[in-house]
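The complex appears here minus one protein chain, its other protein chains still in place.
Our next item is chain A:
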Amino acid sequence: MRRLSLSNRLALLFAACTAVVSLFAGVLFSRASEAHFVELDQQLLDDKLIGLRRALDDIQAGDAEARLADELSRQADLSLRIISSDGQRMYDSSPSVPKDLPRKRGLSTVSDDGTDYRVLNAPLFLDKPDSPQLTLLLDITHHQHFLQRMQHLIWLTVGLSALATALLGAWAARSGLRPLLRMSAVASGVSAQSLNARLPEADMPPELAEMAHSFNAMLGRLDDSFQRLSAFSADIAHELRTPLSNLLTHTQVTLTRPRPLEDYREALHSNLEELQWMAQLVNDMLYLAKADHGLLMPKREPLDLAEEADVLLEFFAPLAEDARVKLSRDGHASMQGDRSMLRRALSNLLDNALRFTPAGGEVRVKIVEKPAGLSLTVENSGEGISEDLVPRLFDRFYRADPARREGSSEHAGLGLAITQSIIRAHGGQIRCESAQGWTRFIIELPRKD
């Protein structure tokens, strides 16, 4: 079944509301007018009753019937029946008086043969228990007709107003929902080619502004990822182009004429170096691709971070000694994580730090245990990284030192990106700060128990 459109749904709801309200008002009005009529009739009949009692009181016989007829003739729509105390019908003012009438005292309404009567029963003599009963009948057919017409009018009003509000409501809903239509128009126009379309948030009604904001933010993230992805593909091609062209040129030049054996050996060695660099690049990219697809699944083994840091510092010790850089570690923490992956992440940070620390400088690993988790900082002294480069550090193929920008250097510029992927796979975050001669890479890992 097709779902109703939002504007149709609103229009129908409007119509239903109007119908209920006007129906209620109509019923109330018709009840009130009916009660008013009853009140008027009661008053009239009470007055007549007094006149009739007086007429019947004055004359006990003789011209009683004539006096009665005279009294009754002043009110054409009034009839009278008198019933004796033993239930016998003594007098009917007109032959059209219905046979069966209610006997109970007071006012009631009776319908007979298309005519409606208001009936009032009262004793003729108030002080005698066996007094004959007077029954006054007032023809109220025209009242009833009026009430009926009014009821028809009410139903008509209910129907028409419901229809009118449905139509008006549909129009109102459609124009009220126009921002939504605009939103869906923008959404349907979004494709890989036009991720830069945005909703005008300022023009949106408050209810939709939040949604428009989220929508724009989503588009922004999508656009950003897409840009990165395109840039990444372009970068891959670019990174591979240099070694490939080296390989092609070198191999072709070597083969153009006969050479001494040593030259061939040299050519193959040179090719081997390019190939190893490319193999490393491909492996690193596969690792990152795996991370992007959420396939990096860290093991959860209990780790003593201080111990891990020490093992890594021992690994890097020869390099640090050669570069006359002091290595140190401070603090303890234990966590659950993947030893091999975390070693790789830290090794990239340490390798990076050592490369940018001048002779005589220092590289420190600081581990701090916190209630919500732990932080591990790798910091190195040195010139530092300029503020505007910091956000780009974790980008793939980004190299801070322009001297190593093009391929064929031993570093492809994927190390920090890999470190970030590993930390994220552990549910953590990594960021970089550079200030006052120190560059810090800060890893925050949540506690998982």
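Rule of thumb we're sticking to: a contact is a pair of C-beta atoms (placed from the backbone, for glycine too) under 8 Å apart; a residue touches a chain by one contact, two chains touch by 3 or more; residues count from 1.
Here is the rule we use: contacts and distances are computed from a predicted model.
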Legend entry - Protein name, per the UniProt record, of whichever chain is missing from view ("Proton-conducting transporter membrane subunit", "Small basic family protein", "Heavy metal response regulator transcription factor" or "Malonate decarboxylase beta subunit"): "Heavy metal response regulator transcription factor"
Legend entry - Residue of A:53, A:67 or A:290 touching the missing chain in the full complex: A:290
Legend entry - Residue among A:57, A:322 or A:387 touching the omitted chain: A:322
Legend entry - Option touching the unshown chain, where A:35, A:222, A:311 or A:435 are the choices: A:311
Legend entry - Option from A:43, A:111 or A:276 whose C-beta touches the chain left out: A:276
Legend entry - Touching residue (missing chain; options A:9, A:182, A:198 or A:344): A:344
Legend entry - Touch list for chain A against the chain that is not drawn: 269, 272-273, 276, 279-280, 282-284, 286-287, 290, 295, 297, 311, 314-319, 321-322, 340-341, 343-344, 347-348, 351, 410-412, 415
